[in-house]
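Quick one: the structure is below, questions incoming.
Every protein chain of the complex appears in place save one, which is left out.
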Amino acid sequence: MSPLALVTAGLVLVSALVLALAVAIAVVRAVRVRRAARARAVAEPLRPLLLEVAVGEGPEADDAAAALAALDAAGWRSVEPAVLAVLGKVRGDGQRLLVELLAARGVVAGARRDLTARSAVRRATAAELLGAAGYAPAVAELGALLRDGDPEVRLVAARALGRAGAPGAVGSDVEEAPRDAATALLSSLAGDRPAAPPDVVARSLLLVGAPAAPALLAALAAPEPLVRLTAAEVLGRLGATAAAAALEDLVLRDPVDAVRVRCAAALGRLGVPSAASALRAATTPATAPAVRRAAVRSLGEVGDPSSLRCLWGLLDDAEGGVADAAATALLGLGAPGVRLLAQVSSQGASASAAAVARAHEVVTCAVAAEVMPPAGLAEVEAVLADVLARASRTPAAEVAA
Amino acid sequence: MTTVLVADDDLDIRELVAFKLAQAGYEVRSAPDGVAALDAARAGGVDLVVLDLMMPGLSGLDVCAELRREPATAELPVIMLTARAQDQDVATGFAAGADDYVVKPFSPRELVSRVQAVLGRARA
Partner (left out) sequence: MSGADVAGLLTALAGPLALLWPDPSSWGLFGHTARGTVVVLVQLLAWPVLLYVLAINTSYLVLIGLAGADMGRYLRRARIRGVEDASASPLTQSVSVVMAAYNEQAGVVGSVSAMLALRHPRHEVVVVDDGSTDATFALLREAFDLVEVPRRLPAEVPVRGAVRSVHVPRGGRSPLVVVRKDNGGRADAVNAGINAARNELVCITDADSVLDPDALLTVSRPFADDPLRVVATGGAVRAVNGSELVGGRVVGVRMPRGWTARFQVVEYLRAFCVGRAGWSRLQSLVLISGAFGMYRRDVLVEVGGLDATCIGEDFELTLRLHRYMREAGRDHRVVFVPEPASWTEVPATTAVLARQRRRWQRGLAETLWRHRRMVGNPRYGRIGLLALPYYVLFELVAPVIELVGVVLTPLAVGLGVVPWEAALLLMALCYGYAVVVTVAALLVEELSFHRSQRWRDLGRGLAAAVLENCWHRQLTALWRVQGLWSLLRGQRQVWGAMDRQGLAAASAGSSVPSSAPSQVRLPDTAALAGTARRRAGSELLR
């Protein structure tokens, strides 16, 4: 074939390709627009029925549910996405009715079957649906999915367990579900590598809530540091004060620093005053900086006045982060803390230059930004007045206020 | 006729709440974002606002703060309806001036009860 013929053939081919692609774009768009319009047209009149079911009150809701359950395949196909969308947004009777509707249409059973499908996307979609439905009976199967080969499936399963294992979930066997979900979630973090991202697991444990507390407490003694720190994080956010003693022990004695950091943070969230002594002990210079920072921050949150002295001593710590945290913690301790800061910054209390600068910065920032509560402002003014009074009595005194 | 304003960027939530409130005998107005919510509240005739926190444009917290700042709407009852459930978020919501705080996923029946309670307190 001569070169020219080759070129011409190529040109013809290219032009045909461009035309074909352009037509393909137009066709794709037309099909999509028409399909969307048709789905909308079918779904529109059914929407009030769906809302009726979701609201879930009275005989109208049952009638509407029956009507939706009796729809033909095409009608159901158009309304199913909306049903699933609304399902994730309601609780209570409406949720129960919607799940019963899905069960009546075989969607729930289909999803349970799909949990063992060959395609990872189908397994994950099924898990997501069961989670959105808050379907407690599926907890065992979802727990099994945590050992799936595909990381995305494991992630979705972890997320779904949080909702399926939550106390408000739907279906029989609800008593066992939260405990089983918590156990499955915690065991997914065990081993060499976590099966699902730890913060997704933690979030799900949070959703499971108080029923997970016994499992979490037991997990504080697990051999893997990841399990311990996740358990500590969740216990702190759940406000499980019964765990305070165990957490205090871990803050001081756990071999892994990351775990100690989380335990300190959790104690701060629990706000149990008895934790203050353990937290104070965790601020010694021998401890790792991250642990000291977390402990100092938590001392501010716990709000125990006996920590004032400890925090004062840390204001000029060699670790900048620890000293900053100490200043912020004092601010958070309310009037006594602010008074101390004001005294330090005006050099009324004996302190090093670094401490003075830090205290001054924290107080002035808070005052300038107008985030200082009135009680704190009163303290600052009182200290200033005191300093001025002393200065007027001793003319040679230098005041840095 | 008691009028309730529902502000949420999620169409499903708006329609759900509107449906339930209409069933309970209230007149309902909807707003898809913060700016529209403020305009509707300022326009008057609104007795209670059901407000979502995370909306594009102006967030629910900003709307609430704005309402509290203006004398005409300072006493307007506000119920926050949001997915954010942590203690910190609840505290922030109340600090911004909300009268009640409902967490998503929510029970429509419970929401109506709270609406009735808040309206009852506001009238007293």
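A and B are the chain letters, set down in written order, and residue numbers restart from 1 in every chain.
Just so it is clear, a contact is a pair of C-beta atoms (placed from the backbone, for glycine too) under 8 Å apart; a residue touches a chain by one contact, two chains touch by 3 or more.
Remember, predicted model here, so these are calculated numbers, not experimental data.
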{"item": "Listed residues A:Ala318, A:Ala369 or A:Ala389, member touching the removed chain", "value": "A:Ala369"}
{"item": "Selected from B:Leu58, B:Val102 or B:Ala117 as touching the chain missing from the view", "value": "B:Leu58"}
{"item": "Chain not shown: contacting residue from A:Ser15, A:Thr116 or A:Ser352", "value": "A:Ser15"}
{"item": "Residue of A:Glu152, A:Asp257, A:Glu319 or A:Asp386 in touch with the missing chain, whole complex considered", "value": "A:Glu152"}
{"item": "Subunit B residues touching the omitted chain (full complex)", "value": "9, 33-35, 54-59, 62, 65, 82-86, 88-89, 104"}
{"item": "Missing-chain contacts mapped onto subunit A", "value": "2-5, 7-8, 10-11, 14-15, 17-18, 21-22, 24-26, 28-29, 32, 88, 121, 124-125, 127-128, 151-152, 155-156, 159, 197-200, 202-203, 206, 233, 237, 320, 360-361, 364-365, 368-371"}
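Following the convention adopted for this analysis, only the chains that are shown with their structure count from here on.
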{"item": "Averaged-CA centre spacing for the pair subunit B and subunit A, given as whole angstrom", "value": "24"}
{"item": "Of all residues in subunit A, those that touch subunit B in their complex", "value": "47-48, 51-52, 54-57, 82, 85-86, 88-95, 237, 239"}
{"item": "Contacting residues of subunit B [partner subunit A, same complex]", "value": "10, 12-13, 15-16, 19-20, 23, 86-87, 104-110"}
